[in-house]
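This part shows chain A:
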Amino acid sequence: MTVTSLVDLCAAGIVLLGVVLAVTRSIGRSIWLVAAQSALGASAAIGVGVSLGLWHLVVGGVLALAAKAIVYPLVLRQMLRASSVSVERHPYAGPRLSLVVAIGIVFASGAATSDLALAASVGGTRALPAAIAAMLTGLFLMMSRRKALSLLIGLLVFENGLSLAAFALTYGMPLVVELGILFDLLIVIVVGWVYARRMLRVFGSLSTDELRSLRG
Partner candidate 1 sequence: MVPAEVDALAGVSLVIAALLGAVGGLLAVSRVDHRPAMIAAAGASTATAIAGIALVAGPAVAVRAGSVLGYDLFDLRFDALSGLFLVALGAVGCAASIYGLGYHEAGRSRFETLAYIVFIASLGLVFGSTSAVSFLFAWELMSISSAVLVLGPRPGRPVVRAGYVYVAMTHLATAAIAIAFAAVSAASGSTAFADWHRASTSLAGPARDLVFLLLLVGFGTKAGMIPLHVWLPRAHPIAPAHVSALMSGVMIKAGIYGLIRFAIEALGGGPSWWGVLVLALGAVSAILGVLYALAEHDLKRLLAFHSVENIGIILLGVGVALLGLSAGAPTLVVLGVAAALFHTLNHALFKGLLFLGAGAVQEASGTRDLNRLGGLARAMPLTALAFGIGAAAISGLPPLNGFASEWLTFQGLLSTGGSVALDPITRFAGYLAVGALALTAALAVACFVKATGMTFLALPRTPGAQRAREVGRSMRAAMAGLALACVGVGLGAGPIGSVLAGVARGLGSGIAPVGSLQPTVAPPTLGAYDPAILGLAGACVGVAILAVSMAGAAAARRAPTWTCGILPDPAFEYTATSYSKPLRLFFDPILRPDRELHVELHEGTPFPRRVTYRSEVDHLIESRVYGPAHRASIGLSQLVRRLQQGTLQLYLAYSVVALVILLLLARR
Partner candidate 2 sequence: MTPEPLLPGVMLTVIQLGFGLAVAPLLQGVMKRFKARLQYRRGASIWQPYWDLAKWWAKTPVESETASPLTAAAPIIVLTATIVAVLLIPIVALRAPLDGHGDLLVVLGVLALARFVLALAALDSGSAFGGMGSSREVAIATLVEPGVLLSLAVVVAGAGTTDLGRIASHGVAAGSAALAPPLLLAAIAFGIVAIAETGHEPVDNPDTHLELTMIHEGMLLEASGRQLALLTYAAQLKLVVVAGLFAAVFLPMGAAADLTVAGVALGLGVAFVKLMAAALALGMLDAGMAKLRIMALPGLLGLSSLLALTALAAQLWLPA
C-alpha cells in the first residue's frame, strides 16, 4: 500500500466516523467512535513516518495514539460513569438534521478545497477536504449538543481534523508543536473533568442549559 493510499484511507475513515458521530446519541458510543477516529489519524502518521523514515512523525503518532486514542477516551468514560446520563436526549439538532448537516459539510468542504492547488503534499487531494470536514463536524457537534461531555467530544473531533490538516499540508507539525497541542488537549480534558464534576455537584446534571450566566 502506498503512502498516499494509506493516508486517503485514513482520511476517508475519519470523515465517515465523523458523520456517524453526528448521528449517534449515545455518549458512550461517541467516546469509542472518537477514539477510533484518533487512532486512524495516529496510525496514518505512524505509517507515513515509518515508510518515509521521518522519526518525528512516528514519535508524534505514537504519542497521539496513546493520548488521543487511549488516555483521553478513558478519562471521558470515567466522567461518563460519574454522571447519571449517558444519552444526548434533546440535542439542538436531531439525528436526521445532524446527518443532513454532516453530509452537507463533507460536500461543502470538498467543493471549497477543490480548486486549491496544493503542490507536493503527501495527502494528495483527499486529506485536506477530509480534515476541513472533520473540523467543521467537530464544531457542529459542539454547537448542537447540550451535554458538557458532548462538547468535549466535539472538541476532540475538531482536533483530529486539525492534525490531519497539518499532516496533509506539511508532513505533520514540528514535534514541539505536536507536543504542545497534546498538552493543550490534556489541560482541556482535565479542566473539563473538573468542570463536569462541579456541574454535577451544583446542578446535578451535565446539561449546559444550566450555564446561562455568561451574558452581558
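For anyone wondering why these and not others, all candidates are chains of the complex that A comes from, given by their letters.
Quick note on the criterion: a contact is a pair of C-beta atoms (placed from the backbone, for glycine too) under 8 Å apart; a residue touches a chain by one contact, two chains touch by 3 or more; residues count from 1.
For clarity, every value in this text was computed on a predicted model and none was experimentally measured.
Between chain A and the candidates 1 or 2, touch in this complex occurs only with 1. Taken together, the chain A residues at the contact with candidate 1 in this complex read 92, 112, 136, 139-140, 142-146, 151, 208, 211-216.
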